[in-house]
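A single protein chain has been removed from this complex, and every other one stays in its place.
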Amino acid sequence: MLEIRDLTHAEDGVTHLDHVSARLAPGTLTTILGRTGAGKTSLLRTIAGLLVPDSGEVSLDGKSWSRLPPWKRPTAMVTQQFINYPHLSTLDNVAFPLVRKGARRAAARESARAMLDRVGLSAMVGRRPSELSGGQQQRVAIARALVKQAPVLLLDEPFVNLDYKLREDLREELVDMLRNESGLIVLYASTEPREALSLGDRILLMAEGRLLDDGEPQQVFGAPATIEAARVISDPPINILPLTVGEHVAAGPFGAQDAGDLTRDLAPGEYRLGLRAADLRPGGRHVARVVLSEVSGSETVTHLDLAGFPLVMHEKSVVTHPPGAEIAVDANLARGFIYGADGTLLRREAPHGQD
Amino acid sequence: MARIELDHLAHSYAPDAPDPAWALRPIDMVWEDGGTYALLGPSGCGKSTMLNIISGLLRPSQGRVLFDGRDVTALDTGRRNIAQVFQVPVIYTSMTVAQNLAFPLVCRKVAPAIIRRRVGDIAERLGLAPHLQRRAVGLTADQKQLVSLGRGLVREDVSAILLDEPLTVIDPQMKFELRKILKQINEEFGITMVLVTHDQNEAMTFARTVVVMNHGEVVQAGTPQDLFEHPATTHVGYFIGSPAMNFVEARLEGGMVRAPALGLARAAPEGLAGGDLTLGFRPEHLAPDGPGQRIGGRVTRIWFEGLEEVAEIARNDATFRARVPSGMFRIGDDATFALPDDRLLVYREGRLCLAGARPAG
Partner (left out) sequence: MTHQPLDPEPRAPVSRTLKLALKYGFILFWSAFVVFPFLWALTTSFKDANGVTNGATWLPWLQYQPSTQGWASLFGGPGGTNIVRPYLNSIWVTLGASAVSITLGTLAAYGLSRFTFRFLFFRNADITFFFISQRIMPPIVLAIPFFLMLRALGLLDSLAGLILVYVALLMPIAVWVMVDFFNSIPRGLDEMAWMDGCDPVTTFFRVILPNAVPGLVVAGMFCVIFGWNDFFFAFTLTFTQTQLLPVSIVALNSSVTPWWALSASALVSIAPLVLLAFVVERFLSKGGLAGAVR
C-alpha cells in the first residue's frame, strides 16, 4: 500500500501540490488526469524522490520515505522525454539497474534480453538508443523500468511525444506488459480524459495542485464531485450553465419549456447545471451560430454560440456545419448534473438509455 | 491564390544509388485554389518532404511543381509567395509583434500607411491586437504561432499557406483556439491551405480533403467521410478511426468472400481473383440490432471511455471490436451485433476491391 499524505509544494508563488493525499493498493493502475500544470508531474516526482515537498509524506507499507533519496527508493519511472543512456547499447541500458543492484553482468544481460523480448525489441539489442525511433526508445525505457521489479512504477505521459496511432497501440501493449507483473502499484499521468478512463482501475483528478476527485472511472465520470472535476473529466467539454430556480426557471439560454422536470425537489435559488455535449441535439426551437465543427472518426463535435452562451454539441455522425452557419438546437436538460452555487454535486445525471 | 499541381513528383535523398530509397514516390496531384488539405501519416511517411518541395525548401530529384500552370520547381522559396508555419514558432524575438507582422511588407518597401492598416487588420483577425506593442519574446507558444501565421497572411500576394505540424508545441487547451482560428482564416481569405499532421482528428477537422500517406506514397485522398467509410487500403482503415477498423482473413468460395472465423460472408465483386483476401468493417458500424448479417462472440475486454465503451469480442480465435453504450456488457457476456452489408468491405492484398454491393440471397 502506497500512502501519500498531505503533500504540499509551492515554488515562485505557484502551487504545484496542494495537500494531496491518496492511498494506492498493489495490483492497481491509477491514472492521474489533469491539464498541463495541474501538478501531475510534481506528484510523480515527489513519489520518486526527485522533488522534496514543503510538507507531507510518502510511505510504502508503513515505512516513510521522507529521508530516502531517489536512489534508495523502490521506484521506477518512465518520462515524457525519451531518456536512455546514450553510451550504452539497448541491452546494457536495460541491464543497467540490475548491475547497479549487484547482479553479475551475464545474469543481468539475460534478464534484460528476456524483458526486451517482451516489449518486442529482441532485434534491437545491439543498437544504441540514438539509432532507435521514438516509439522504440520508449519501449527500452519501459523495459528498463520493468526489469527492476520495483513495487512502484511511475509513468509520466510516456507516449505524448509519439504519433497519434503509435500512442494508441503502445497504450494497449503497456497494459499487456503490466498484466504479467503482479502486485505492482502503477501511476500513469495523462491529459486526455479518454486515455485516463480506459486505462485505469482508478482515477485521480487534479487541477492547480489540488485533488479534485478520486475513484473508479465509472464513478468519477458518472458523478464528478465538483464542477471543476466535471470539466477535467469531460471530452468533449461539458456545458456548464447558470441555473435559476424560482418563479421562472432559466438555464442559460434555455427556459422553463426545456427544463422539464429538471427542477423537481429543488429549492428556489441559484445553481449550476452540467450538461453533456451529447445531450444537445440539432433541431428544436433555439437557433445557434456555429463557431467551429470538428470531425473525429464517426463523430462531430460542434462549438456553438447561443444567445451569447458558448455551447458544445456532440453528434454520433459525420456532418458538416460551416463556421458562421445557423442551426437549430435542442437540449435535454433533465439529463444534466446539478451543482450547488458552491460547486458541489447535488444531483447526478439521469442514467442514459431512459428516453 | 494558387492552384498547385504536382507533376510526376518524386524525391530520394540518394537518387543515384542502385536502389534509391524514395522518401516520396512518384505522384501526380492537383490541389485546387482555395482548398484546405491535410497531409496525414505517421513519422517518416513523406509528408514533410512533400511540403518542403512545394514550399521550395527542397529541390525534388524528379518531377515538377506548378503554381497556376507556371513551373516553379527551380524557383526560390522567396519567389513562390508561400507562407510557411513550422512546428516551432519562427519569430524575430527582438522585435515587437507589430514589427514582426510588418516585416514582410517592410522588406517589399510598402508604404507605411498601408503597412499599418494590414498589420492592424490581420492582428484583429488573429486576436493579437492587444499584444501589438509587446516584444515577441514574451509571448506564449500559441501566440507565437499566430504571429508566424500572421506574417504569412499580411502579404496580399500569398499563394498558399503551408503548415508543418503547427500545433505540436501548443498546450492542449489552446489547440482548439488555434484550430478555430485556422479554420476561420481559411473560410474568410480563401487561400489554399495545406496542413501536415500525424493526428487524424486535426486532419479531419481542418481539411476538406485529407491525403493519407505512408512510406512515401499517397495512399488515399478524399473527404474525411470518404476516408472513414471507404478506406482504400487496410492501412487507411487502420490509421483513421479510433479504434481502428476490424480486419479478418477471408477466402474466396464460389462467388462469395467468406471469413469463417467470424461467420461473415458477402458476394465477391466481379472478376475477383483469389489470394490474400481480407474483410473489413468499422466498430462504429456494428449496431445492437438492425439490417445486415449477425456477428457475435464472447466479450473478452472492455475499455471504458465515458458514455461509450469499446468492447473486444472473441470468436474462434478471431477478435473484433465494437463501440457500445457504457454498461451494456460485462466481460464474459455473449454479444451479438448487426452489420449492414454495405459496411462490409473486401480487400485484396490490402487494397479495397468493392464497396456497397449487396450479397445474393
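For reference, chains read A and B in written order, and residue numbers begin at 1 within each chain.
Everything below uses one rule, namely that a contact is a pair of C-beta atoms (placed from the backbone, for glycine too) under 8 Å apart; a residue touches a chain by one contact, two chains touch by 3 or more.
These numbers were taken from a predicted model, which means no experiment stands behind them.
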item	value
Selected from A:Met77, A:Leu184 or A:Ile203 as touching the chain missing from the view	A:Met77
Among B:Gly44, B:Gly63, B:Pro269 or B:Pro340, the residue in touch with the chain that has been omitted	B:Gly63
Options B:Ala14, B:Ala74 or B:Ile114, residue touching the unrepresented chain	B:Ala74
Selected residue (touches chain absent from view) among A:Lys40, A:Arg109 or A:Arg144	A:Arg144
Sites on chain A contacted by the missing partner chain, in the whole complex	48-50, 69-72, 75-77, 79, 81-87, 96-97, 100-101, 128-130, 137, 144, 148
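Basically, only the chains that are shown with their structure count from here on.
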item	value
Chain centre separation in whole Å, for chain B relative to chain A (CA means)	26
Residue ranges of chain B in contact with chain A within the complex	42-43, 171-173, 176, 179-180, 183-184, 187, 198-201, 204-205, 224-225, 228, 238-244, 282, 284, 303-307, 310, 325-327
Residue numbers on chain A that touch chain B, as the complex places them	35-36, 133-134, 163-166, 168, 191-194, 197-198, 217-218, 221, 233-235, 276, 278, 291-298, 303, 318, 322-324, 352-353
